[in-house]
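I have a structure I would like to understand better, so I am pasting it below and will then ask my questions one at a time.
A single protein chain has been omitted; all remaining protein chains appear in their positions.
Let's look at subunit A:
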Amino acid sequence: MALRTLFSKKAFTTASGFRPIAAGDRCFLRQSRGLTVAALPDLAYDYGALEPAISGEIMRLHHQKHHQAYVTNYNNALEQLETAVAKGDASAVVRLQSAIKFNGGGHINHSIFWKNLKPMNEGGGEPPHSTLGWAIDTDFCSLEALVQKMNAEGAALQGSGWVWLALDKGSKKLCVETTANQDPLVTKGANLVPLLGIDVWEHAYYLQYKNVRPDYLKNIWKVINWKYASEVFDEETA
């Protein structure tokens, strides 16, 4: 799954769990313990390339500060978890779960989000065709109806969270879901695959749209990368 790209190119473990250690390896200790670290993925576009839908300032803070913080804190929590597991400290293992869920979820969700966005001059906003397009028409009557539903659910979400266009792998049906805080989509159903996620935390829009979340939701569709959503859909329904 695309999750592999979320992890550092310095991922040290192979399927068997080891790889030969080169003399010059800087991260020898992590490597020998088999710990794979998460890393902040690069964006496929400049921070300012999604304007005017999303400002460059927001994109920079969102990526360099918020997502980076999730990555850093997730890695810290994983290290502490590894130690706790090795020591058999069940109490510490349990205590770390909320930080892992929150920061790991933040890392997962944002990594998907960056791929869900594309500059307008590179195809952002172009509606989906063929397979995904037909599925949307089948399950929602029209793209407009889907957008309206996602906007309504996104606007109504209290506090912080995400609104998703999801594919149920079992039934092959599309559905709209919301998750609270940084809960990843799978917390709503193990069969659910995220095709599109829209971040409705205030940090995703406040500097530009202030308290008017509906305006943010209306405008973000201009930079939504339907091509990526189609690719995931086709892969899962193949």
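The working rule: a contact is a pair of C-beta atoms (placed from the backbone, for glycine too) under 8 Å apart; a residue touches a chain by one contact, two chains touch by 3 or more; residues count from 1.
We adopt the following convention: contacts and distances are computed from a predicted model.
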"superoxide dismutase", "WD repeat domain 73", "Small ribosomal subunit protein uS10m" or "Ubiquinone biosynthesis protein" - which is the UniProt name of the missing chain: "superoxide dismutase"
Option from A:Ser55, A:Asn181 or A:Asn219 whose C-beta touches the chain left out: A:Asn181
Residue touching the undisplayed chain, where the options are A:Asp168, A:Glu202, A:Asp215 or A:Glu231: A:Glu202
Identified contact with the non-displayed chain, of A:Val85, A:Cys141 or A:Ala156: A:Ala156
Residue in contact with the excluded chain [from A:His66, A:Lys169 or A:Lys218]: A:His66
Subunit A residues touching the omitted chain (full complex): 61, 65-66, 69, 98, 102, 156-161, 180-182, 201-203, 206-207, 210-211
